[in-house]
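For reference, the structure is listed below as structure tokens.
Note that one protein chain is taken out, while the other chains of the complex remain in position.
Our next item is chain A:
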Amino acid sequence: MSAFRIAGKGRVNHSKPVRFTFDGKTVQALDGDTVASALLANGIHLVGRSFKYHRPRGILTAGSEEPNALVGTTRGPGRFEPNTRATMQEVFDGLKTESQNRWPSLTMDIGSVNDRMHKLFSAGFYYKTFMWPRSFWDKVYEPFIRAAAGLGKSPTEEDPDHYASRFHHCDVLIVGGGAAGLAAALTAGRSGASVVLVDEQSELGGSLLSEPSIEIDGKDAWSWLDATVAELSGMANVRIMTRTTAIGYYHQNMVGLCQKLTDHMATPPADAPRERLWRVRAKQVVLAQGASEKPLVFDGNDRPGVMMAGAAQTYLNRFGVTVGRYAAVVTSHDSAWYAAFDLLTAGVKVNAIVDTRAQVDPTLVDSARALGIDVFLSSTVTGTSGRKRVTSMTVAPVTDGKVSGGSHVVACDTVLMCGGWTPNLHLFSHTKGSLIWDDENKVYLPHEKTEECQVAGAGRAVWGIADTLKDGADAGAAAVKSLGKSGAAVTFTVSKDRTGSGETHRELPTDGDPGSARAFIDFQNDVQAKDIRLAVREGMKSIEHVKRYTTNGMATDQGKLSNINGLMIASDALGRDVKQVGLTTFRPPYTPTTFGALAGYHKDGHFEITRKTTIDSWAEEKGAVFEPVALFRRARYFPQGSEDMHAAVNRECKATRTSLGMFDASTLGKIEVVGPDAVEFMNRMYTNPWTKLQPGRCRYGLLLGEDGYIRDDGVIGRLTEDRFHVTTTTGGAPRVLNMMEDYLQTEWPDLKVWLTSTTEQWAVVALNGPNARKLLEPLVEGLDISDEAFPHMSVADCTVGGLPARLFRVSFTGELGFEVNVPARYGLQLWEMLWEAGQQYDICPYGTETMHVLRAEKGYIIIGQDTDGTVTPDDAGISWAIGKAKPDFVGKRSLARPDLVASGRKQLIGLLTVDPKTVLEEGAQIVDDPKQPIPMKMLGHVTSSYWSEALGRSIAMAVVEDGRARDGKSVYIPMPNGVIEATVQASTVFYDPEGARLKL
């Protein structure tokens, strides 16, 4: 048996041994142990090194507030997790754990040299030390900080686990399964309400698990607990979830729960999710989260072996583990006296109880003395000794807050400290419920509520099991009453209860130099009492500033242990009342939560939807390379053989310009605008005039925001007097429809217009090239598509190869072009038909990259690439699209805004590099004079840039200050390996400026 385990004691299963490893060494444990309890059972206290000073650190607590005992855990291949709290991780056969933040080993750590230079690392050290020179950041400071400070290493493998999520609704959600939560659950459960009871521990009971000697309703605490859990489990209306943390309390009583499902299992069921995130919407919430024990702040309070008294009591009673052989206690609260008595009864020698208070309940003092414990009241601890484990503590008397006599040394291998208890009000604070400072108990209490919730038990400083049970039952009854149900608070009779009280302090008095004391407040972030005082001396007045300057409370434990101590010291240093100093804000999550739990099912293929057109499968079979465009995946190019993108695009461009290309344009956004007032609506929305557009004809439409900037564009066909087929950019369709709906519903509700998204109703194949009509003509029935009968910018219904079609004669390439729209279900059939029929013209399927090149050769803009939300029609050189005679349209008034008519605006122009082989980088910045001193004045940037196979040279578009006035002039593009010269061309059209090729 392990050296510090007491046979038969605790709730661990003594007949079920478990083995796991810590830093490669096998550790003997029992089923029911945590990593922390098992290490302590084997006498291991040193488990890690602190963040900044690399000081040896031990296990401080027995719960989720643990700041020190963070370990890396490996739960099988690929299942590594850093920063796991050893106090929460349950052991199982095969679990591997390792200490963190040490090199080369835990006992021999090079980084601990930081501790000897601790005066360099005072509060605000990051701000002060690493200010200048700026260039030192990347090469010196940051690598140093990263190497010297830090917690565990990130996992390197992809997380093989999966995570579930679920919604749930209930009448009463009870957070915390201790005495208060159980009493609330019994009361609410017996009333018939639907109840969810959650606890972060592996079993219900809370502090009852550490206090077995108390009797409730004539039973010992654990028998009562068994009976209570059995009753609750038997209620169909009660759901109990252990290993489940309420991580956040959101609006309208929605609480996020993270349920750990498999981390405690040696062999989890196949395909079981690791964790499940619950979003519970409760009519009533009972917060029974208990309280956290506060450390005392004194020199050397962080040595391994110094721990919370309540934690020692938990290890003893719940896990059957003694935390040492001979202990010393320092406390300001009665609870630590009981912890000492329990340890003494279990065979641990208790050498001293040091209490800061002058007056302590005489029964406690008498009991201690009767047990042979030396008692020192009105005393302080001025230091401890021992490097990797505490070996002694130094005690001195105190009068009027000052050390008033000689000190003496108490030998011990364990120091149990208790500075009182802090109600856990994190979730209550998430709701923006206000807190009120209780001067008598020196705690913050819940005050004004913003949600339908009750706070019960130690969470509102109720102390002792009898009062806590009553408080919980009352909270349960209040919740039930709010639901309109009847149900009286369950009552309990408690004997052998342990009640008590205590005081809250700032750092303890010392006779040494406070500047050299190593008295820690935030153990994980290595924040000391003197850091808080320094921060105040250096001008930090608000507690939020003190927090950020010192990093107090900013570690993964979020100040659960450090907040109040930091506040007490800051209040003293500021000379202001605690109430006026106030508390920093608690934010979710309550404890660190995995990204996996938050992501849930939204990973891999489920992270984001991938929209595919009906022609997508054909492109995939043909080996297309895809790219994401909005939520679609689109074929970018169709490589043949060993072609790279450049070669494939050159071939596709050439084929389209010389014969025939085909393109899947189904992703284009489509909105049908219908109704007697459709034309009026179009006139008001788009810049262009629509009244005179005849049915069967199309027009390029330009949409502005009310601010005058370009939002979207597309070809719009008028099908009949009262029906428009509007196309939008691929990514813009939802935005445009939303904008149209907004104006229609809220500004012009009198217009009789209906808007329908038809993007997915149509599959669209674009045919471009001089042979486009030759291919199409024999397939079309019911329409003459000759140039005379069906000129450029026409639309009509017909059949194509027997398929019902809406045919457009439009072009985004500058070639003779048609866009065949068929109902989406015929998309693939149409494509394959055109592919077959097109073989005689060597028809070439092309992708988005070729589409981009071909349109750039023609100077057609792409919204969002050549525009960025600050580009006006004039900036883009498309003022011709504005219906100047129209009295109004969205954005018209803004085109006269002073800033929009001012000179010096960036205008879209063409750029030709002096070396025709140089292809500019999109996004590259443009300057007037490359010899000007840095920082140079930037005139604009390159928006589109390609190799043009048709022109045998590179082409680019750019937005440049007063661009059109620079026609023929040189600009320069400084790049890392040299400056590129280019000539401005006022027009963005590079190819076939007369548009002759459209008119075939």
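As a working rule, a contact is a pair of C-beta atoms (placed from the backbone, for glycine too) under 8 Å apart; a residue touches a chain by one contact, two chains touch by 3 or more; residues count from 1.
Keep in mind that, in the parts below, contacts and distances are computed from a predicted model.
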>> Out of "Glutamine transport ATP-binding protein GlnQ", "Sarcosine oxidase subunit delta", "Helicase Helix-turn-helix domain-containing protein" or "CDGSH iron-sulfur domain-containing protein", which one is the UniProt protein name for the chain not included here?
In response: "Sarcosine oxidase subunit delta"
> Out of A:441, A:556 or A:894, which is the one that touches the chain we can't see?
Replying inline: A:894
> In the full complex, which of A:577, A:741, A:797 or A:915 touches the chain missing from this view?
Replying inline: A:741
> Looking at A:153, A:402 or A:432, which makes contact with the chain not pictured?
Replying inline: A:432
>> List every residue of chain A that touches the chain not included in the displayed model.
In response: 250-252, 254, 279, 281, 432, 450, 706-707, 738, 741-743, 745-747, 749, 887-888, 892-894, 896-898
